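The other protein chains are all here in position, but one chain of the complex has been omitted.
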Amino acid sequence: MIRPHLKPGFLAAMLHRLSGIALAVFLPMHFIALGMALGGADSLQSFLGVTHNAFVRTAEWGLVTALGLHMALGLRVLAIELFAVRERSALVVSACVACSLTVGLLFLLNGS
Amino acid sequence: MDAQNSTHGGASHPPDAMTVEVWRGDRGGAFQNFAVPRRENQTVLDVVTEIQRTHDATLSYRFACRVGMCGSCAMIVNGRPRWTCRTRVDQLEAGPIRLEPLRNLPIVKDLAVDMAPFFDKWRDAHGYFEPGEQPPADFAVVAPDSAERAAADEGIECINCGICYSACDVVSWNEDYLGPAALNRAWTLVNDVRDRGQDDRLAAVSGDAGCHSCHTHMSCTEFCPKALSPTYSIAGLKRATVKRAWKRRR
Partner (left out) sequence: MNAGLYIAQRGTAVILAFAVTVHLVTIIYAIRGGLTAGDILARTHGNRWFLGFYLVFVLAAAIHAPIGVRSILREWATWRGRSLDLAMLAFSALLLVLGVRAALAVYLT
């Protein structure tokens, strides 16, 4: 049994995969919510109003962070694969996580 | 020897002894504990050898050169795939030493695994030189500092020890995946300008079993005792297979 090694490459891959799963599950719901606009602005607004509680805000924050995380770590993979960047440091992975947490925080701090 | 007891011949526990948990049997086996005295400059290979010679002659394990050249002694030490001859006991963490056979390969007995699947995948990845129908009459002239040769030389020192294959999570999740060693070798051959089997090789390393299934965990690069980087070789294969697919589209 290989001990779960908290090495940068492994952690980056797991965060990338888990955030991808979260986004894949969320995206259809997001599309459905937006589709409610077909019922007019009121329909969308009331739907958003109903769903605007702490639980939903947390979920929205989670998804914005997941999106940022998936993209940042994805760009790292593209750099390694496409541009033959020799990347294997905790620094770069930490920077990716930090950037996505920043985006999430910006989202959280500006919402009502 | 009773599988339940630590073996110390009935005498009191030696003062400077450590507990060694060793896998016995095949996949359905269990750990057996031994008490082995600490010695100066001890390697894990020394420990296993002492167990086999003085405690339990039925223990099966592999080694050959014992100086870090052949890769035969590879096994899992405290959860990490390593060469036991190059693992010093005084550099392990405190506590019992746990020894297991390499992961992702069938266990023959105790600490010895069947390397056949590993070499089958080497072959399946076209990890062999293909001279072509009409090999040239004279030697090829290949500049050592040319880009292709430099890329090949980076990965050429692999001695097929199986550590990367055991470290790789994708190999455990996807039994068809060719694995880091086979793909690394394929990359060195992709960069061999004399080779005439490039198209077939690139086809062989594509697909669910091939380079496209690597998720850049980098466990292979992390654990390779020769400091090779199969991750970057596989990234090279991804680029090469994309170029090939792009050309074939036209």
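Just a few scattered comments:
Note that the chains take the letters A and B in the order they are written out, and that residue 1 is the start of every chain.
What we mean here is this: a residue touches a chain if its C-beta (ideal position, glycine included) is under 8 Å from a C-beta of that chain, and two chains touch if they have at least 3 such contacts.
This structure is a prediction, so every number in the text was calculated from the model and none was measured.
Taking the whole complex into account, chain A touches the unshown chain at residues 17, 20-21, 23-24, 27-28, 30-38, 40-41, 44-45, 48, 64, 67-68, 71, 74-75, 78, 81-82, 103, 106-107, 110-112.
For chain B, the list of residues touching the undisplayed chain reads 170, 173-174, 206-208, 210, 212-213, 215, 238, 241-242, 244-246.
In the analysis below, only the chains that are shown with their structure count from here on.
For this pair, chain A with chain B, the centres built from the Cα atoms lie 35 Å apart. Interface residues of chain B, counted against chain A in their complex, comprise 76, 78-81, 100, 103, 166-167, 169, 215-219, 221-222, 229, 231-232, 235-236, 238-239. Taken together, the chain A residues at the contact with chain B in this complex read 1-3, 5, 7-10, 12-13, 17, 77, 80-82, 84, 86, 88.
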